[in-house]
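With one protein chain held back, the other chains of the complex are shown just where they sit.
Now for chain A:
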Amino acid sequence: MKMLRKFAFLIALLPLAALAEDDDSTWNNVLKSQFFAGKTIAESNEVIELDAPYRAEDPAIVPVKVISKIPQGKDKYIKKIWVLVDKNPFPFVGEFEFFPESGKADLAMRVRVNTYSNIRAIAETNDGQLTMSKKFVKASGGCSAPVGADLDEAMKRLGKVKFRLDEGLKSGQPTEAQLMISHPNLTGMQMDQMTRYVRKSHFIDQLKVSFNNKPVLKAKIDIAISADPNFRFYFVPDQPGELKAEFSDISCESPTSRKVCDKGASYSQQYAVSP
């Protein structure tokens, strides 16, 4: 009897143990070799720092932010940032390329987090050095949660784009821009496979932002980006011109494999900037 109870107690503890904080097992065993085979990665907040809420209010809309600690100089700059959610069914959130013209390699976005997990950002500077910053987030159900709250509304405005810029632009200064894209970014996990409500994943996979045709941000992204993708990044408005976002979507058979996919539509939207 005593044995039995002890056993039951252990069983009850198991799910909690599996969700323990600072669980790097997926990173150590899978992700590191999958994305950075043979590379050395320093863990510090000196190049970038990842910020995310400890408790996610809505697991389908978790705001995360990468704050850069070094300026985007011509000689030294942050070239690329990867964002991963360890315990998501598809951990890859995105791969973001920056340029000296970005002015600042800060990046804010909203992601889906499916369970208690570390979120990590890995930055590569132009000299090839890799630095990682991570945060533990408590969330549950972000990938299977319904799309936004109202799928029909979301589908109605699919492809709509909004830019928002700080007021009082200063010429030549790194300036924050917000890009909002209306897209349900279906994970393919929201639907029951047994019913007529099956839906494939359908998400934005490529995004490019340029200012006067010079790239500011280039991204390869995936289903972990929340519905209605929302990015904040920097650019340098050194003269009047056009901020342009180009993106495309894709539809894949499985939420967790990118082997069988159909290319979707391409979209483009400009925004006049006059500093």
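Basically, a contact is a pair of C-beta atoms (placed from the backbone, for glycine too) under 8 Å apart; a residue touches a chain by one contact, two chains touch by 3 or more; residues count from 1.
We adopt the following convention: contacts and distances are computed from a predicted model.
Engineer: Under which of the names "Acetolactate synthase", "Serine/threonine-protein kinase RsbT", "Quinoprotein relay system zinc metallohydrolase 2" or "Energy-coupling factor transporter transmembrane protein EcfT" is the non-displayed chain listed in UniProt?
Structural biologist: "Quinoprotein relay system zinc metallohydrolase 2"
Engineer: For the chain not shown, which residue from A:K39, A:R157 or A:K220 touches it across the whole complex?
Structural biologist: A:R157
Engineer: Can you say which of A:G141, A:P174, A:P215 or A:G264 touches the chain missing from this structure?
Structural biologist: A:G141
Engineer: For chain A, which residues reach the chain that was dropped from this view?
Structural biologist: 15, 53, 57-58, 61, 63, 65, 108, 110, 140-141, 144-146, 148-153, 157, 160, 162, 164, 166-167, 180, 182, 190-192, 194-195, 197, 228, 230, 232
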